[in-house]
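Following this message is one structure expressed as structure tokens.
One protein chain omitted, others in place.
Showing chain A:
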Amino acid sequence: MDNEQPIVDFSAIHDALGKNFEPVQVIDGQAKVVKPEIVAKYTNDQLVEFLKLMIWERTLHQRSNALTRQGRLGFYAPTEGQEASEMGSNSAMKSTDVLMPAYRDIPQLIQHGLPVYKAFLWSRGHVLGNEYPEDLHAMPPQIIIGAQYVQAAGVALGIKKNKTADKVAYTYTGDGGTSQGDFYEGMNFAGAFQAPAVFIVQNNGYAISVPRRKQTNARTLAQKAVAAGIPSIQVDGMDFLAVHEVTKAARDYAIAGNGPVMIETLTYRFGPHTNAGDDPKRYRTKDEEQPWFDNDPLIRYRKYLTEQGAWSEAQEDDYVEQVKADIKAAVKQADDAPKQKITEFLSNVFEEQPQNIQQQITAYQAKESK
């Protein structure tokens, strides 16, 4: 009996799982064009604008890092290394699309319309940073891992019910986020309702200290969408054009009424999880980090456009100075925010104030008028 063939070869089934995901790439790590037909769709001026988005994000990161160390910002989750993944995807969206970000997605939120000084106020812990005008189609950065995924499904269903054309909900999480139930529930709901959502997973290798390989036995994170019956893809997350084109295609697919898409970007978090004491030296080695540092998304696009004669060090220096000046002005504006009042907090718990809130407003008014 022992030699009998089993009815099913689970080893073979397991070996085949996730094998059909081949990361999309347009310009490789050596700045060599892999897909010339994609590059040909863009003028050098357009590509320069893309590079500038990444330089902007890198500069924002460097200044945020410094400001955090000086105690002038509060919570900050470094974005260095993820510029192609974040700007490449976000730039494929429209300002009328609804962004449901997590806490590392501040650069996308700013590009989507949040003023930089408000992002800084959010970091410091000031409600003004979360007061969004009607036409800013986004929610504040989500702290609970994965919660934005189920909400994005709701926004997408709302878009469908409102019959709004040319509009999607898009959301981000990390590799760790794909272990949450909400990650799957969000994709499954959007899939079941055929709602226009684009789910982006920035696989940056780590959920704080736990590496991607310990999160799941799945070969890819992209394959997790298969169970929800929605299409997914892996993309070189250090390749701006690849991320941009894939996201654009995902958006087009969703607005055509086909339902949601999931994208896994393969990227790397160059720095710590947050600036609140995380030290990557505790859980990863220089040998592991160096190839990723060499794979910096800015290097290949800077190199390609410099070779094309479309970009120069002097241009970059000028641009960085301009971005720094903008950030400096934003810090000043954030400094000018008025002190927060408990009475205002109390007034924003409910629209119509119940007795306990009324009593406490009266009590705090007396304190605050002293």
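Throughout what follows, contacts are C-beta pairs under 8 Å (C-beta built on N, C-alpha and C of every residue); 3 or more make two chains touch, one makes a residue touch a chain; residues count from 1.
Rule of thumb we're sticking to: contacts and distances are computed from a predicted model.
Of the names listed as "cytochrome-c oxidase", "Septum site-determining protein MinD", "Alpha-ketoacid dehydrogenase subunit beta" or "NADH-quinone oxidoreductase subunit C", the one that matches the UniProt record for the absent chain is "Alpha-ketoacid dehydrogenase subunit beta". Which of A:Asp28, A:Glu185 or A:Glu289 touches the hidden chain is settled by the complete complex: it is A:Glu185.
Touch with the chain omitted from the figure is made, among A:Val24, A:Leu47, A:Ala152 or A:Ile361, by A:Ala152. Check A:Ile208, A:Ala329, A:Val349 or A:Ala366 against the missing chain and you find that the one touching it is A:Val349. Contact with the undisplayed chain is limited, among A:Ile55, A:Met93, A:Ala169 or A:Ala250, to A:Ala169.
Contacts to the hidden chain, counted on chain A, fall at residues 98, 127-128, 130-134, 139-140, 144, 147, 149-159, 161-162, 169, 181-182, 185-186, 188-189, 192, 344-345, 347-352, 354-357, 359.
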